[in-house]
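Of the protein chains in this complex, one is absent; all others appear in place.
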Amino acid sequence: MGEWPLIAGQIFNGFSVASLYVLAALGLALSFGLMRVINMAHGEMLMLGGYLAYLTLQVVPGPLGILAAMPVAFLGAAAVGAVLEATLIKRLSARPLDTLLATWGVSLILQQAARNLFGAIGVDVRAPQWLNHAYTVPSGFLEGLTIPATRLFILAVAFAVMGALSLLLARTRIGLLVRAVNQDRGMAAATGINVRAVDLSVFCLGTGIAGLAGVVLALLGPVTPNVGQSYVVPAFLVVVLGGLGSLKGTAIASLIVGLFSALVQILVDVSLTQVLLLLFVIGFIQFRPQGVVAVRSRALDA
Amino acid sequence: MNATAPASHIGTIDPVTNLLLAVDGVTVDFDGFKALNGFSLTLDRGTLRVLIGPNGAGKSTLCDTIIGRVRATSGRVIFKGQDITHLPEHEIVRRGICRKFQTPGVLSGLSVVDNLMIAARRDRRWWCSFRQGVDAEEKARVADILETIGLADRAHIPAGQLAHGEKQWLEIGMVVATRADLLLLDEPTAGMGPAETSQTAALIRRLVGQHTVLVIDHDMSFLEQLDARVTVMHQGQFLKEGSVAAIREDADVAAVYLGRTKEEKHG
Partner (left out) sequence: MDMSIHRDTPTPLTGAPLSGPMAGPRFSRPVALSLALVAVAALAPWLVSAYELNLLARFLAMGLLAMGLVLVWGQGGVLSLGQGVFFGLGGYAIAMHMKLAALGEGELPDFMVWSGLDALPWWWVPFKSPLVAILGVMLVPGVLAALFSWAVFRRRVGGVYFALITQALALAFATLLVSQQPSTGGFNGLTDFQTLMGVDLGSTAAAHGLYWLTLALVAGAFLGLRLLMNSRYGMLLRAIRDGENRIRFLGYDPTPFKVVAFTIGAVLAGLAGALFTLHAGVVSPALVGVVPSIEMVIWVAVGGRNSLAGAIAGTLAVNLAKDGVSSAFPDLWLYALGLVFVLVVTLLPGGFAGLVGDVADTSWAKRLKSIIVGRSK
């Protein structure tokens, strides 16, 4: 196996990691654009999705169990998100930094609850037969490149979610409301839009997507109480890079972070990835502090 | 420079050295919307100018561009003969321009007097903030301004507790306290009653001479009390300039304020 299959493999890895990041970051970015708050318990929505997938597979063990798990995880995480928004985030929306701390408290509680319910070691979700194989390039200059079906499945899910979400925002009445509140909260409220309801729906949508991401994650490794933590910090960096509340920005930033992490691993030790990624982010904001997609508007904060 | 350069009010002073600010063909493009479109304006030292125009004419954007809050897509801003178009905001302010914002920008957590003290500091570099003691001249200046804006007896209450009109005055006081040569006052009478408005007009007229003042406002009675030259903006461009009386009678100005139908396709 030469260099090319290795590099192509890492690029493919980068894309599949990016699709996980995009699923994890979309909810964060949507709510951040709308309310300027970050939910530190977002990682636990991934964890919740993973455990819900595990539970669904206990009930529906067949090859389609994983497909059944997706709506369950989406709805379950969205429901928890609704409770979180209505009880906590709503109250703190004027204090974004305090929201970070309070939702971190929620994250601690959820992790500990998972530890007590499912054990600290974690549970396994076995990929169904139709996902449990890999495609290998038989010849040519990419000979030996192996692509597992689960990774392709993750890509497909990410594309489907992105597509559905952009349709929702661009074509539906709900999307119109979201865009209106995103652009000018005060004005939207003045025209009779129920801004609070928009906040709540977007937050639930975001946590629901994180739940979906959790199902996908469960295919890659065991679901542990702190599985969310390992994905949520890169997802935060995606939000930093992405620009305010932009779907396109979030997608591009996820790709940048995913590809950067994957390609850096060709050259250096895996453990240095975090450090280099951080340096990359700090370097990036030297050139584009407003993020990948800049919303240039007249409404600058005073 | 175009025809907006007015004849000097003071008369015989050389117009070249007397020039304080020149906005030279500035365009500001917000994703295709030109808030300013090749706009030019000059201000002489010690003069008062009023800027009017319908909503969206680009008045606030002009102030934003001068102070560096918004960057010109093309064109230049020349202040005291130097190009300040790309300087950082605090650097522009240190050169002698200060702005009052539309919504009062006082530091609500600090007391009235502290707001003014921060504005009155002559040396605003960070390491100077560790120096002990208060400069006597700054102290006198602040006490003086407190009297002028009528807040001397409320000097030690948090600025956030002031009434809306008082906040406006405090902010004007802060802008004056910086010793800026050029004061940009964006809607200084917003939310004021007729009596307060007259007092504000009188205050501004007293500032002229020692400072150059650019005022944005809509209130016609306020403009008449200011009795200054008026520049009219429309859709990011220069429309007219003249005395308050002349502008009042002008058919083009009336058209942009009243009948905007024919321009709407540009929007």
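Which chain is which? They are A and B, in the order written, and residues in each are numbered from 1.
The definition used in the following text is that a contact is a pair of C-beta atoms (placed from the backbone, for glycine too) under 8 Å apart; a residue touches a chain by one contact, two chains touch by 3 or more.
Computed from a prediction, not measured in an experiment: that's the story for all the values here.
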item: Full-complex contact with the absent chain, from A:V59, A:V83, A:A134 or A:L278; value: A:L278
item: Option from A:Q112, A:T146, A:T172 or A:N194 whose C-beta touches the chain left out; value: A:Q112
item: Touching residue (missing chain; options B:N18, B:T73, B:S111 or B:S198); value: B:S111
item: Absent chain, residues of subunit B that touch it; value: 67, 69, 88-90, 93-94, 98-99, 101, 105-111, 113-114, 117-119, 124-127, 129-134, 139, 142-143, 146, 152, 155-157, 174, 178
item: Contact footprint on subunit A, counting only the chain that is left out; value: 32, 36-38, 88, 91-92, 95-98, 100-102, 104-109, 111-112, 115-116, 229, 233, 236-237, 239-240, 269-272, 274-275, 277-278, 281-282, 285-286, 289, 301-302
